[in-house]
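Everything below concerns the one structure shown next.
The other protein chains are all here in position, but one chain of the complex has been omitted.
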Amino acid sequence: MTKLKPWISLSGIGVFAVLLLAVAPLVLTDHWLNNLGKYCCWAIAAVGIGLAWGRGGMLVMGQGVFFALGAYAMAMHLTLETAGDRVPGFMVLYDPLAPLPVFWEPFRSAGFTLLAIVLLPVIVAGVLGYALFKRRVKGAYFAILTQALAVALATLISSTIRETGGDTGLSDFKYFFGFVLNDPANKLLVYLIAAALLIVCLLAVWQFYRSRFGELLVATRDAEERVRFLGYDPANVKLVAFVVSALMASIGGAMFVPIVGIITPAEIGAAASILMIAGVALGGRASLFGPALGAMAVGWGQSSLGSTWPDGWTYILGLLFIVVILFLPNGLSSLPARFAALRRRSPAEQPAPALAGAELEEVRS
Amino acid sequence: MTGASLVVTDLRVEFSGFVAVGGVSFDAHPGEVRFLIGPNGAGKTTCIDAVTGLTKGTGSARLGDEELLGKQVHKIVRLGVGRTFQTASVFDELTVLQNLDIAAGLRRSPVSLLRARRGVDPSIEQALEETGLAGELATPAGILSHGQKQWLEIAMLLVQDAKVLLLDEPVAGMSHDERTATGELLQRIAAKRIVLVVEHDMDFMRRFATRVTVLHQGQVLSQGTVAEVQADPQVQEVYLGTAGAATTAAMAVVPEPLKPTED
Amino acid sequence: GDDTAGAGSSAAASCVDTSGDTVKLGFLNSLTGGMAISEKTVSNVLHMAADEINADGGILGKKIEYVQEDGATDWPTFAEKTEKLLTQDCVAAIFGGWTSSSRKAVKPVVEKFNGLFFYPVQYEGLESSPNIYYTGATTNQQIIPAMDFLASKGVKTLFLAGSDYVFPRTANAIIKLYAAKLGIKIVGEEYVPLDKDDWTSQVAKIVAAKPDFIFNTINGSSNVGFIKAYYDAGLTPAKTPIISVSIAEEEAPAMGHEVTGNYASWNYFQSLETDTNPKFIKSWKAYPNSSGVTSDPMEAAYISLHLYKALVEAAGSFDVNAVNAAAKAKPITFDAPEGKVTLDGENHHISKPGHIGRINADNQFDIVWASDGFIKPDPYLEGYDWFPADIRKQLTDAAG
Amino acid sequence: MLEITDIEAGYGRTRALHGVTVPTGKVVAVLGHNGAGKTTLLRLAIGLIKPTKGRVLFDGEDISSLAPNKRVARGMAYVPQGQQSFGQLTTMENLQLVADGRRRGKALLDAQLARFPALEKFATRKAGLLSGGQRQQLAIARALITEPKLLILDEPTEGIQPTIVAEIEQTIMQLAGEGINVLLVEQHIGFALEAAERYVVLASGFVTHTGEGGSAAASTVRAAMAI
Partner (left out) sequence: MDALIAPLLNGSAQGALLLLAALGLSLTFGQMGVINMAHGEFLMIGAFAAYLVQQVVTASNLSIPVALPVAFVVAGLFGLLLEVTIIRWMYRRPLDTLLVTVGVGLILQQAALQIFPSQGVPVEKPGWLDGQLTVLGYNWPLRQLFTILLATACVAALSAWLKYTSFGRRIRATVHNRDLAETTGISTRSIDRLTFFVGSGLAGVAGVTASLIGGTNSQMGAQYIIPAFLVVAAGGIGQLRGTVIAAWAVGVALSFFAYWTTGSLAQVLAFILVIVFLQLRPQGLFTVRTRSLA
């Protein structure tokens, strides 16, 4: 958990922004740019997981739920935009005369949809988090509960075929807020929005981590009960991190829809939720860039290795979990610090961990 | 609220039928170092648990006009009641400075939480001086020694500006000189605050207590000055030892041999 | 950033290059995840068909060079891989898919890039696309024959059991319409998620409903659980037989003797006696990693590649528009293991014979019923008056 | 019997002991301020941490790489600092745990119950619910059931009421009299030196003093340890 000096992190985000927003569109094919857009969506969700899990100690294994809220809100809007005045085609067969389900109606409005993408996860995570944290549900319980929630939601969507498209999901969108999605220029625009949102999320957690709230969050992670005796309600501290991470997942989900062109319950269920965590673990759960880069790496692995060597990819993914967690609990982002530690051989000269050193400088400056 | 006293009246705590504290009353005032002693299992820690909201209790515990019982832990803390634990608990991953900064954060606005810290708060600097931890500013608390952690806990109470400090065996594991230093620190602190100490170190108690309450089996056995309490035959029997003064001396600076040993 | 080997070309126009002596084709099947248990075989038989065609001189004299992709039982992955095959690998056509969900994910992508997709599994119909060829049965070639068979046996009450997704739901919607016409009463309808095997609660309801027959649209491994619960409950083919549309020679062995005596509706069975079937069975049995039995979906996949060869050779070109034009120009046929199938150039489905098989002790199927010759494909059930015209219209409107 | 020679050890990159050699003797007291490395030394003796340099011999055998439970089997027992017990097990189960499979297990167990009446009283209570002092008594009782040849005690009287402190101190003297070797960390220097045949003073992980025990040593040690 190396703590970089603030300006180093900030310029890192800058470099990342240039790479994503300027370099990538120039050098990548449409196909790979679109894939990169998809990885950005996962990365946005991963940044949130890094905040909740890496810093807050809440292993959210059901981030798919919030990913779904954003994704389905967006998909419903795009479906209606495509269908125009008609009832979406997939609904017709099961009950040709029934009108559009009531909860679809407001999603005709672009404004409502955007609002829903932001507010739905905040409300759901707020209520859920409040209930769980106040009752001091944590650790493995929290992880399993959130995972169960993701499974339940995925099953519910699968079984409500007329209302949600079921297992097949929603797809075949023609427009994105008035832009024709088939137009390569508009595809580029969608990509740029996703990439920019990722940068914004990184900036947000950057500020979180360097703030006092960031320290309080770590304190809550390590000794929740003790925080109580300092006059804070740890439930509130965790709630903030949880809600923010849910919001990020929702944003990731919302952008996933126009980029990938389809959303299904499988993207939000157990396996998908765990895959998001895999990226975060790979990159480094508590670091700033780790979660985003890890999620992108896993996405890329899936697209490329999963393509050339599908059986092998499953094994690699499995081994990735094992090797990273076992040997690099702080992810690949902890590698530089480890190498640095190896070079400085004598422990007597180096009694305090890197964290303390950085902290000291921060105080003195 | 400066000058308010802590008044505990008829405090009772039960654990599924077992009465751990059965109607205890005592009070503590600013300016004194109040000691709570008694045999293991007498209910001392449980009293503190109840006053700080960790355990449910009945009766009353008032700080000035505020009733503490029935409030949530963090609300009680915000009223100015701080405590330490029999086994020190600090945030291992955070440095001494970060630990103290969090403790000091209570009075900050939520918005300021979102900003990064700049420099060291004067109250933190002062607490570091008081507890002799100034040199450990950047040390992760997890690698402090047992005793240092206890000082850090006290320092956290200081920056928290607690009006009531409930200290559960604060000098356990400290060497003689460290105990002296801690005792003197408590005396300084007590000038403006209520300090209640649970301890088994009778030497320490004799040197620093202004008044003592003795608990036994969840009841107040005796109350008074150190001399009064020591002279109480009941206290001698259940706590200090039947030999009274003699056993107490075993804890003293120069002990008498308990029993000759043959090598 | 991302440093992948992009070819640099933009995806707008078709990048298919057949100037050399090979033609690139894409195979898209789930090789991992839940559907791999079914789709691996389809992938394998596609490889066999490609080898066969190559040994025979290829398509238009060009050897098939295939790119195998993994759909990973994930519909967005199907969409992504379709795009990749069309724009990165520049394949001339794609073969694969199993669940209707996977096909629905592929459809907008092949349409957007004007590619070709050959889909080999029986499905719920009500679809047609200029960019998709369907070599499995549509409803009037499997579901309706099955219903006709039930009517011929005097069935009065029917229980519907299916997996909870688009194919069973849609198939059952159609079954209910036709049952009303046939005077068959539906006495229950149950769905269980695709990935759940435990059918005990639902079978208890079947026991209580006492239907004459059970119409089974369950897919995948869940079928095993259904058959076991059925057998455990003491239901028997003698009193409460099942007719399935997704249990074939591949699936039946995993159910042991408990499935014996029940029925399935397919176009192809391994036991079918045609001129071409023995050779097909023999090649398959000899093929590496083969499961040893042939079945309807794999036969349809086998057809799909051969049909493509026939189409391209009739068009004299790999160009999508030319191929589609050739399909319309004159009937394209292929001498398939199920018999000589003919492509309908308008709706891109093929004619198929309807068969009902009964599972014997060897988990093979004895054919007990056959349709009157080949059934012309009718995905929108235009030839069936009991299918409401307004639904048909709304569906075609929504698609168009 | 226990020989600790020229030890270096620590936690991760932090070194807590530098070239520490502990004198041998029947009762050896380890003294020092907070954080001096006393607990680290005892953890090393029982095998919870491994030295990066130096030797640990027990009865002449090199046990540096032996797991703690193997050391217990060879006759060492350890009472850690901080009143540790198995909180989810009852008091009785805590004791049975060590009595199990021992020849005189039952008798030894009963002897300890007699020694610490509070344990008898709360035999069926979960140890996690005992008071701090009760837990400490339990920890000592557990150690004694194993009939150790060497008893390693880390501040055994910390948090114990005076009557029981006296009793524990008596017990320690008594055990030493029975020929059990003791490695003792104590803040009560008076008692520690009274009991000890030899002592060692640690400061910041270095040995600053060693010497013979006995009350006479107290003033020397106190002077050595003055802050």
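The letters A, B, C and D name the chains in turn, as written, and every chain counts its residues from 1.
Criterion: a contact is a pair of C-beta atoms (placed from the backbone, for glycine too) under 8 Å apart; a residue touches a chain by one contact, two chains touch by 3 or more.
Remember, it's a predicted structure, so these values are computed and weren't measured experimentally.
Interface note for the absent chain: among C:Asp17, C:Asp198 or C:Glu346, the touching residue is C:Asp198. Of the options C:Gly234, C:Pro278 or C:Pro388, the residue whose C-beta touches the omitted chain is C:Gly234. Among A:Gly14, A:Gly139, A:Pro184 or A:Pro336, only A:Gly139 touches the chain that is left out of the view.
With the whole complex as reference, residues 59, 61, 131-132, 135-137, 139-141, 143-145, 147-149, 151-152, 155-156, 158-159, 223, 225-226, 270, 274, 277-278, 281, 311, 314-315, 317-322, 325-326, 329 of chain A touch the missing chain. Although one chain is not displayed, chain D still touches it through residues 46-48, 67-70, 72-73, 78, 80, 84-89, 93-94, 96-98, 100-101, 126, 128-129, 142, 146. On the side of chain C, the interface with the absent chain consists of residues 32, 34, 36-38, 40-41, 164, 190-193, 195-202, 204-205, 207-208, 221-225, 228-229, 231-234, 250-251, 253-258, 291, using the contact rule stated above.
Keep this in mind: only the chains that are shown with their structure count from here on.
Path length between chain B and chain C in the touching-chain graph (shortest route): 2.
In terms of Cα centroid distance from the overall Cα mean, chain A ranks first. Chain geometry summary: the mean Cα position of chain B and that of chain D are 27 Å apart. Averaging Cα coordinates per chain places chain A and chain C 36 Å apart. Annotation for chain C: no residues touch 2 or more other chains.
In chain B, there is no position where the chain touches two or more neighbouring chains simultaneously. On chain B, the positions that touch chain D within their shared complex are 15, 38-42, 45, 86-87, 143-148, 169, 172-179, 181, 200, 202, 238-242, 247-248, 250-255, 257-259, 261-263.
Interface residues of chain A facing chain C in the complex, by the touch rule stated above, are 19-20, 23-24, 27-32, 34-36, 38-39, 83, 86-90, 92-94, 96, 155, 158-159, 161, 166-169, 171-172, 182, 184, 260-264, 266-267, 296, 300, 302-304, 306-307, 310-311, 313-314.
Across the interface of their complex, chain A is touched by residues 1-2, 4, 6-12, 31-32, 69-70, 72-77, 79-81, 83-84, 87-88, 100-101, 104-105, 107-109, 112, 126, 164-166, 169-170, 173, 191, 193-194, 388, 390-391, 394-395, 397-399 of chain C.
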